[in-house]
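A short write-up of the structure that comes next.
The other protein chains are all here in position, but one chain of the complex has been omitted.
Presenting chain A:
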């Protein structure tokens, strides 16, 4: 007998209804605050240089545009809108990250991303709390710095631990030969994922902020307590990373330098280099208003709402059934 393909949704109807209610809640939340809903391309000409994000390449061929990438985030397009004078904007969009499939990951997922001109990271963290706690009815988050969290849960100080001691600490999970070509940030990511994250937000939601400057991504950097830290924050609830926000970098030269540094890391890791998005850099050159922005995973927010640990429970058709 030929076996039938799995064609039914993996999520219950209750979960899919909750998904629709969540979208209404989000739209209502931003309508009340005069934040404009926008749409930007899911299929773009450029991918991202981020060393740990792999896009899904497309095969578009139209009007001389060839190739293209399904976007890993609407960030560059939305920042171009901001530079063009959009004001406060948000978007609910599908984004794509190759290779990412697990209990908390699906390569295609729903992202809520928004930008607030005039806000800094602290002001945006407060708005994230309004949205998330309003929907989940949870207590407002506490804030812990990256350094405090690492000291508390991994037992190391990420800013002054030696390479040797850091690698020794990672031996709990990896063999020496596996650690050989793992960067300092790779080691810190290991500790964050395995030692710290499972403990975060188990009682009260918690923001992690003040990331090492080397993990700034698109956030601006300043000195706090003698260390260079990024104005970047993540919200963790029940051991689940829910969002990633920045007080945005607006300096085009610094941005260009970070793209180049990203590509050096990609090259070292044996990954293809990615072209910098020149349209995005041109927008920064023209002038991105001072703003804070955040990307929040809507599938994970829904997982917390209905109380499941498996993303398949909130998706109609995860990758294997898509």
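Following the convention adopted for this analysis, contacts are C-beta pairs under 8 Å (C-beta built on N, C-alpha and C of every residue); 3 or more make two chains touch, one makes a residue touch a chain; residues count from 1.
The working rule: contacts and distances are computed from a predicted model.
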- request: Between "Dihydroxyacetone kinase subunit DhaK", "Elongation factor P", "ABC transporter ATP-binding protein" or "Protein translocase subunit SecD", choose the name on the UniProt record of the chain that's been left out.
  value: "Elongation factor P"
Field: Which of A:190, A:229 or A:301 contacts the chain that the document leaves out
entry: A:190
- prompt: Quick one: which of A:121, A:234, A:277 or A:299 touches the chain that's been left out?
  reply: A:234
Task: With the full complex in mind, choose from A:25, A:159 or A:173 the residue touching the hidden chain.
output: A:173
- prompt: In the full complex, which of A:60, A:151 or A:182 touches the chain missing from this view?
  reply: A:182
Task: Provide the residue numbers of chain A that touch the chain removed from this figure.
output: 50, 52-53, 99-105, 173-174, 178, 182-183, 185-186, 189-190, 192-194, 197, 215, 217, 234, 241, 244, 269-270, 295
